[in-house]
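This structure is in structure tokens; I'll ask about it shortly.
Every protein chain but one is kept in place in this view of the complex.
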């Protein structure tokens, strides 16, 4: 029977300009729906697991459209509560070459921020579950959302479910200080921690040296030092980070580093020609979770995650529609892109 | 030299599904920008007047896009302040036949709601102005916006500028009680009041009998009684209302009733096949204002307004792109729609 | 708890030209997925019931896309088998005025035609079910599909589940003779029979006189005679037919006649301005089923069905996205199409 | 063997705004190619005749695209000369309800205006031809184009080919006086003359009274008087005119009146819901020509022409993509628009 | 006078997702029509030759649309038979970077598979012809199609027309064994054989060593060995193969190797940034045929073919719309892509 992976977080409407149009010149938007945790629920469902997404959306046609969007890809949405004021929105303008993509968030007062723990029956939600995943975005949305996140993590731990968090610091949502306080508390319930160097510093206060992410060179040494500090403080079972070399908005290097407290594993690095890089971190998380929950050793799970997310860069939207067999083919070494007939 | 018409209010992003798609099935939105007062500023600019729009939008690319949208049609936007949290949004799904169009507002915390009178220099704004127009939507947005509306009306009156208001009651923005209190105060500064029966009742407390707007039959008698009460209480120079006979979402009858305290004038009624009816009330207001500010007698101005807004029903978007000569041709009696080569 | 309605049949890819373009001039197709029984499963799910769709699709991305399309709207697709050769396709060109819509079917060798009863576990499928619905299209696809239909009807009857069939004769799929033989056999397991006069004649051999469907005049007398013959022979609990007055491809009259062996009920007739009439029969069926399964008396269920399907005519695609409250508003008498804000 | 119908004239690029957008608001154009005589060549090819189009287009990718567009629909384009300055363009904005469609011509200096008779080998062009058709637009383009028209008509007459002309007066191309002079000369070579009352007056100087085309009422008496004068002066074998009742840009009455010098025949009148009325006159001409060249009596040919052109109103673009069997079905009386499966 | 090149094969409807969308997420398809032999007929017509395409399509609007599509580009389609069950379809999802393009064929029971030699008059078809081309796809479609291919090759040879075949092994259509049997027989009538190493092995049984096409390195030695074996067995006049280095779905190296039994010629290699690589093999074939039929020496013809097909990679759709002069400019060395004004 399929493993059950529960995720909890916000689902937003994503409005993106077509082609490479800028906001000021565009007269139409492509509409999809996504968010860190919803993206993970879709991706693991896509690999054949039982993905369950827990959230809250407004009780109107837009909230329904958000539910529909992930239901379409097989996610169990029965635990999405309805109510609150509005659906969070984010606007995306896709960059190219030296022009960066722009994201404008319009997520204040989203329904999920105005949430109460009582709206969710975690006994039922976690029944038979194997994994629980959330991100550092959810507790940043509001104190109520932070309380919900904590309640969910506690409930999962109480049932012996493996838990993971993607740190995902969002500076427009909260201060470093607030983030550190809340996240430090939440991390005590976490088994698997995903987050890049920047997140580790802002969110958890661990500092690595010598990495200038603008320049796009990898600083593995710095990462390793941070991972060791994280392991020491929180006792995470696994710590992982994707490593992006941003050559331009069109071309990136992409790999991941993982750590089990014992050894470090740096995956193959892919050079990706970017179609849409939004959600690539989530696609790594879902691939890594897929690997671990189905019993792969750490390194193999990391390769699965990094291959999956390399493919995500070529797919429009937040969601990763790469299939299990496509990921497997890629990580076995065929990146030739020859036509499949 | 062109007459100068100043309007003040909110400008929102309008996101509408293409064709007759419903929200739950659509994967793209057409994007335009509009709002009651912005629509009037565009329409009068389109007729050759000097339209000036006063508002506040966020200091980001979306706020700029809203400004650009009306600047494109000739509106002077130099007095649009920048700041605040977000651009208000409204979602539109266009109905057909017995299926009604749906509007979902997402306008809470729009920049214009978080506004201070000090952000605007009314001496400069009203320099050389001939008319000031706003609607009952603006004061409904927030107490600050209501204060701004009052300040603008007072400043206009102090300069001897003709003022107009479109009552436009929005039940999701405020209660009847709050609306009556605020609007009753504002109406003392108003020369020309536009509003249908329903608005007159909810906003000002005047009640007509026997009109059941669902059935789509006109109750001119009820309107006249309400207009007389309004005249008596506020001493408006002109009172006007459009009269819609809603046969279906596709076909409407459309006319207007105007009153100068002395005589009533009921315009020609048009049977319109609807392309997009949003903004039709604003297009009447702008046509009526155009007529009055350029010196037409009341009946002629009303015919201009109703012809202009009949044409608006055939044009996508909130804005009325009918030209002066098109309106004139129509009100002279040519509604044949023959190809113009 | 929600009623469970199971439907069984084919789901096809629908490729339609945009706007009113003809096949020979179009360079793009809009893609949706639907079919008589899938449409019913979506519509009842949309009203809050537990819709379950049973079918077979090819094990490729197109089969998955078909599943996704109805899963998006809440249908339980866990019993859709995968395998076989291909997904059936139908091409649609939407007509206008005196130009009729054109449908080109390309459904031969669809996966569902190459099906074996053993691929489905009807015990599980019908567990807790309240209603089973299929159409005369399914048995017409192949002998195997006919055997599946019979097996499903028998299994449903054995569990005491109410069964319904929409006759839906398709002359390109089988001969009248074959249709009569197969359908006469199947009808012994049917409680509720839906089908127009033409279907009744071709499929079951009942003949009414004096109705010339091209001319679009209703012949209620003829229908009543046919319904009585059907009742007599098969003992159906309810017999129903929609009645279309085809004024043109753009405007139709639309109502329904239902019969319970005792009395006839002719619903209100709607004049619909057509956006997309494909699936209107299915939307009547789903509304009528919704009414009956939730306990409405026959006439009320028929009004619900006819109101629901009147709204369907205004919605692009095969599926009815009208909501429960929209249908209720319409059948209470508000067809004015006024904007809902 | 198929009848051969040769037409001569301009082919233009047509740029139209999508949906009902106006020029000032549109950011994309739909592109097709057409013109009075090209439209006729396409339509008769569509009915199975051998349509040949003679013209001149610039020797660039746009000229090629114009050729491709009609070649796609089966027209023989081997005699289209290449050279000259540019392809004529016309811009179209589709109206609705009381808003008229707008056409902006940008055809000055088109290649066909800068043409020499020597560029065409009429012996070869007319080899085996049965019919030659042109319009009053071609000679209006330039003196050279008028000379070409005359040469073509003379050559056709010399070979005993039936000739037809659609008067089609275009006031922006030439004065009434010039038109009368040129057209009076050309008409001596014409067998079949098509043109409405207005054309007859402006182009040939015949005046009917009492028809106010704006009001949309038919004045058959006036037409008959004009037809008789035309017959008397030019000895045309057949004279025909379409009769449009312009209720609005969305709904028109549509019929035709034809005359053979002996009797008048007024066809059935269709009420058409308009999708695109450009090219409707040409579609009548092609239907009428098709009827006559294949041996139908005048009245039958006129019914074919009017049925064909009624269908044209429902098809986007200049070209009539109605098929032979669709026209036949319509003129036999089925205008019900029921779905063809 | 232009050389006449006849091709025979299937024409399919191509349905491709827009942008880089995947099948499971797309709601519209771009529609074109093509197939190996149709693509060659279009390309040679585009270079000014008289391209003739022989095939069979269903007698409906879709079959007509397929004909229209290549007729648009100047191909003579008078010998396309009408009848049979359906138009073959293929679905295309365009890949990027490490994500491969996906093709799903849905071509079973296409009209061309149900064909009889008697439907074609090869005397007429080959009258004045200079070249006949087909591919290994056509005989793979059905035994009837294989018989037709043989009949056509024989008829061409009997008239002294040069014949060519592109091996194009399609593993989903037939087994290696069947392919070898049929193709070995057909090759006796072939002058020019085009096919890559893989095709040569599967179809004709010739094996080269050391080429791993996944890795994308060229193995010229292996090719040469295979070519020599092919020459020896079948006595082909020319043997040619394109050589693709698949760096990713976005970037490929592209060249060709040709052999006349005497010397090998390896063309310039282009590095192509891919827009649409479908049909690139056909565009090489058409360029090589163009070169040979117009009298170029082998090497020059090969350079023309490879330059033409390099350009094809930049053009959407199956068809090569590169012009003669564009190919000539490129093979003369200008690949700078500077704007042509």
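Per-chain residue numbering starts at 1, and chain names A, B, C, D and E are given in the order in which the chains are listed.
What we mean here is this: a contact is a pair of C-beta atoms (placed from the backbone, for glycine too) under 8 Å apart; a residue touches a chain by one contact, two chains touch by 3 or more.
Predicted model, so just to flag it, every value in this text is computed and none were measured.
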item: Partner chains on view for the chain not depicted; value: A, B, D, E
item: Option touching the unshown chain, where E:52, E:115, E:153 or E:272 are the choices; value: E:272
item: Given E:11, E:257 or E:330, the one touching the chain that is not displayed; value: E:330
item: Selected from E:89, E:152, E:226 or E:322 as touching the chain missing from the view; value: E:322
item: Residues in subunit D touching the chain absent from view; value: 15, 18, 22-24, 26-32, 60-62, 64-65, 68, 85-87, 89, 91, 93, 102, 104, 106, 108-109
item: Interface with the unshown chain - residue positions in subunit B; value: 68-69, 71-74
item: Where the missing chain touches subunit A, by residue; value: 19-22, 24-25, 95-103, 105, 170, 172, 213-216, 246-251, 277-278
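Throughout what follows, only the chains that are shown with their structure count from here on.
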item: Chains in simultaneous contact with subunit A and subunit C; value: B, E
item: Chain at maximum distance from subunit A, centres defined as averaged CA atoms; value: D
item: Between B-C and A-B, the pair with more C-beta contacts; value: B-C
item: Whole-Å gap separating subunit C and subunit D, where each centre is the average of the chain's CA atoms; value: 44
item: Centre-to-centre distance between subunit E and subunit B (centres being mean Cα positions), rounded to whole Å; value: 62
item: Subunit C: positions in contact with at least two other chains; value: 22, 24, 68, 73, 102
item: Category of the chain touch graph - line, ring, star, complete, other; value: other
item: Pairs of chains, among all present, that meet the touch criterion; value: A-B, A-C, A-E, B-C, B-D, C-D, C-E, D-E
